[in-house]
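One structure is given below, encoded as structure tokens.
Here the complex is missing a single protein chain, while all its other protein chains stay put.
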Amino acid sequence: MTPSPEVVMDIYTRMLRIRRFEEQVGKLFAEGQLPGFVHLYIGEEAVGVGVCAALRDDDYIVSTHRGHGHVIAKGGDFNRMMAELFGKATGYCKGKGGSMHIADFSIGMLGACGIVGGGIPVAVGAGFSAYYRGTDQVAVSLFGDGAANEGSFHESLNLASALKLPVIFVCENNGYGEFTPAERAMNIQDIAERAHGYGIPGVIVDGTDALAVYEAAAAAVERARRGEGPALIEAKTHRRGGHAEGEAAFLAGQQYRSPEEERAAQEKDPLARLGAFIIEREIAPASHLETLDAKIVEQVTAAVEFARSSPDPSLESLYEDTWV
Amino acid sequence: MTPSPEVVMDIYTRMLRIRRFEEQVGKLFAEGQLPGFVHLYIGEEAVGVGVCAALRDDDYIVSTHRGHGHVIAKGGDFNRMMAELFGKATGYCKGKGGSMHIADFSIGMLGACGIVGGGIPVAVGAGFSAYYRGTDQVAVSLFGDGAANEGSFHESLNLASALKLPVIFVCENNGYGEFTPAERAMNIQDIAERAHGYGIPGVIVDGTDALAVYEAAAAAVERARRGEGPALIEAKTHRRGGHAEGEAAFLAGQQYRSPEEERAAQEKDPLARLGAFIIEREIAPASHLETLDAKIVEQVTAAVEFARSSPDPSLESLYEDTWV
Amino acid sequence: MIAAIQAALAEEMRRDPTVFLIGEDVRLGVFAGTRGLHAEFGDKRVIDTPISELAVAGTGVGAAATGLRPVVDLMFGTFLYLAFDQIANQAGAMRYMFGGQTKLPIVYMTQNGSGSSAGHHHSQSVHPFFMNMPLIKVVMPSTPYDAKGLLKAAIRDDNPVVFFNHLSLGGQRGEVPDEEYLIPLGKADIKREGADVTICAAGMMVHQSLKAAAALEADGISAEVIDLRTLKPWDEETVLASVAKTGRFIAVDESYPVCGGASEWAAVVAEKGFSDLKAAPRRISSKPVPIPFSPALEKAVIPSAEEIAAAARELMAVAAR
Partner (left out) sequence: MIAAIQAALAEEMRRDPTVFLIGEDVRLGVFAGTRGLHAEFGDKRVIDTPISELAVAGTGVGAAATGLRPVVDLMFGTFLYLAFDQIANQAGAMRYMFGGQTKLPIVYMTQNGSGSSAGHHHSQSVHPFFMNMPLIKVVMPSTPYDAKGLLKAAIRDDNPVVFFNHLSLGGQRGEVPDEEYLIPLGKADIKREGADVTICAAGMMVHQSLKAAAALEADGISAEVIDLRTLKPWDEETVLASVAKTGRFIAVDESYPVCGGASEWAAVVAEKGFSDLKAAPRRISSKPVPIPFSPALEKAVIPSAEEIAAAARELMAVAAR
């Protein structure tokens, strides 16, 4: 199921939106303009976008601490995101959530999550809900390689497979949980291997190849919509930067990745790869991609403007959004 | 590694000790003489004994809610066990633990556990301790098929494999977690399959064949002593009775096992099987087994006497065994 | 008690097709009165799960966030420890963290408390943990009547509720009318009126308090027994009004004492009802140890009617200031 040119362009656009948004966020953080912790999605865009492009608007995703890319992949709005990162009243969560808790229920984005593995059971619940209500929606749980060692991963995959729920588990294996390499945190190469322990398909995909991710996701989604139950997709990807913004200062010279490894991660750029493909296949000319880029950069700049000029949440809002 | 005649007789003796002890406990419970919940090990003796016979006295085991058999398998004392079941001061835990919390640290039995899956991480810690102290002790975690769906199972197997600890995970698959059949709780036939997800050996063994269990355990123990890390053994077994004593009254006529299934469970009696083997191989004559049986029955009767005539814990003991 | 819970569940499931029941062995019904529902509502609405408290609790969150009204049975209070993260970090936080984008109508049902020689892992009183959690409501009935009305209200509530049964109250009998009724969350019930001393309790401790009150009557001491019924939000108003009348206060809670229910109630009464108090407020909790198995020891751990009555007598003996 090779995606159509429209789908390819849609995927590229979403990836580029993530890239430019995240670059801006990185800059703002470095300038000390953003409160709290920030984890960027740069280098991993192909995973979230490849998956979300295979979804409908009414499908659900549940995200992680590294969630900005997922929101954008599912169709989220720059302004409300940026405002949330600034902690402003106009943000997605009225400033109450911040980077690790952005959600947009209107597009089926059920929230980022500061607890590693914390979103996985929630996705099972969303999948259960689709099953229960008799819709053919699916729910996607995105999580990292580190999260695959949490009990919630295991219980969720088993529960979803026992109940045959339409849930796609997508492991974004970027090789690290914070500063601990996956090889040290587990005794296997491929997390997809764990799927067998639940009697569900486990697929490995190159997470820097957006189209490969898309195809794997589309197959799993179709299967789930047919009522054949969950699947696990392991996307091998790379974290372009550090675990969290500002970590260099914080680590004070301590290294945990070799320069070769860092270089390799830079080189496997999913965005450049898809861009080259588009030009090579003549899906669009380079000039078009440049125009697109300029437009997106403008939107990001406007989002910063929007966020900056937005008000802080009022003190009254402290007691809103509590008990219904 | 076929066990020597001495080992076979030792295994048989331990199994018989469990059987007669548990039969007595079942009777006492039915007579309303025991407080609390009681889960019997009848039908599963070959697992605990096969495993413990492959261990040294200084090796560790961590048990479950269905733990009487494990204590006896590791060499526990009838009197102190029975007294504990009666809640008496002379019990293993001075009456503070009860059926689900019997421990005997002097023989490396680190405790039963009322929380399904709760003992698994503790066994990892005991294995870590052996590794850290540089001994060649091993730690065994015994748990059920139901427990294999808990997060603690997953985290523990992964952690032990990542750190290459001398821990043997023994899943006593009796096909049920309370009243829910394993087939409904998981989408796989063999829990041993899950071992691959941690890069460790996974072995299936007939849990009604004590010698087969012994051999599988001995191999895993030897490997662990050599520093080659953990293994998962799945012993397929049968729960002879219900989940807990007294459940028939409690379930008020609700059935969850078919009569055929119950019959099948009765027929695959591990004790009868090993007895027949002993006689057939002329390891010992039937008369010897009968004498042994009579002796054990006597010991059990004496244990009941001991427990009955023991005092309740004093009220002062309420505040003992708190902070050191 | 069990029958009242069964009836509440059945009525709400009949009324609202988005209500479903999920948990370990809910088909056969282990404790929480889920028995018989599978026969009426089938596999889709009465769902047995693997033993996976964390995932099951989170499944409730995801289902509630997408339009359903899950009732999640977690069997025993201590099993909620395994689900703690999903209850605290998701159920108790999502709505607020996400700026009100979702409601979370979930009921977590479980058994609480000691007295059955079940050993420490099956005997703890875990409600204070949930009282110390933002946006989680906590309900603990003492009678079948209250259990039914409160559970129905909890199911209709759009917020997460932890609903505690007491293991030893399973067989408790009491009148339950045929007509439908609800009991609003957050409203205490004065189970016995009195003029001299206010005793505040919930769940099993209401029965110990009523026993104490009966014994005190013989001494000419008139005790008012307030059954909080909902532990969060709790009915400060009713309690403070009672203390304004009696001037004496005893908080009785089955939990471990430090940061337990009794501390909360006593603190609020001391803070807001200080000028009404004729004597120091008193707290009676379980003894500060794990719950022992031995019936003799266990009995000594749990607050008794005698202890409560003795405290009341002491309070009466203090010269009013």
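Residue numbering begins at 1 within each chain, and the chains themselves are lettered A, B and C in the order written.
Keep in mind that, in the parts below, contacts are C-beta pairs under 8 Å (C-beta built on N, C-alpha and C of every residue); 3 or more make two chains touch, one makes a residue touch a chain.
Predicted model only: the values in this text are computed from it and were never measured.
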Problem - Options B:P3, B:G48, B:G91 or B:P230, residue touching the unrepresented chain - result: B:G91
Practice task
Taking the full complex into account, find the residue in A:G87, A:G127, A:G175 or A:P270 that is in contact with the omitted chain.
Solution key: A:G87
Practice task
Using the touch definition up top, pick the residue from B:L85, B:A162 or B:A220 that touches the left-out chain.
Solution key: B:A162
Completion exercise
From C:G33, C:G60, C:G92 or C:G203, the answer for touching the chain not displayed is C:G92
Fill in the blank from the handout: Absent-chain interface residues of chain C come out as 54, 78, 81-82, 84-85, 88-89, 92-93, 96-97, 119-121, 124, 128-129, 131-135, 232, 234, 251, 255-256, 258-264, 266-272, 274-275, 277, 279-283, 288-290, 292, 321
Practice task
Name every residue on chain B in touch with the hidden partner chain.
Solution key: 60, 62, 91-97, 101, 103-105, 110-111, 113-115, 118, 120-130, 132-133, 139, 151-152, 155-156, 158-159, 162-163, 320-324
Practice task
Determine and list the chain A residues touching the chain excluded from the picture.
Solution key: 35-37, 84, 87-88, 93, 95-101, 113-118, 146-147, 149-151, 177-180, 184-186, 251, 254, 256, 312-313, 315, 317-319, 322
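Note that only the chains that are shown with their structure count from here on.
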Fill in the blank from the handout: Top of the farthest list for chain B, CA-centroid basis, is A
Handout entry: Averaged-CA centre spacing for the pair chain B and chain A, given as whole angstrom
Key = 45
Exercise for the section: Report the inter-chain centroid distance for chain B and chain C in whole angstrom, where each centroid is the mean of the CA atoms. Expected result: 36
Handout entry: For chain A, residues that touch 2 or more chains besides their own
Key = 151-152, 155, 158-159, 162
Fill in the blank from the handout: Multi-chain contacts in chain C, i.e. residues touching at least two other chains, fall at 49-50, 52, 54-55
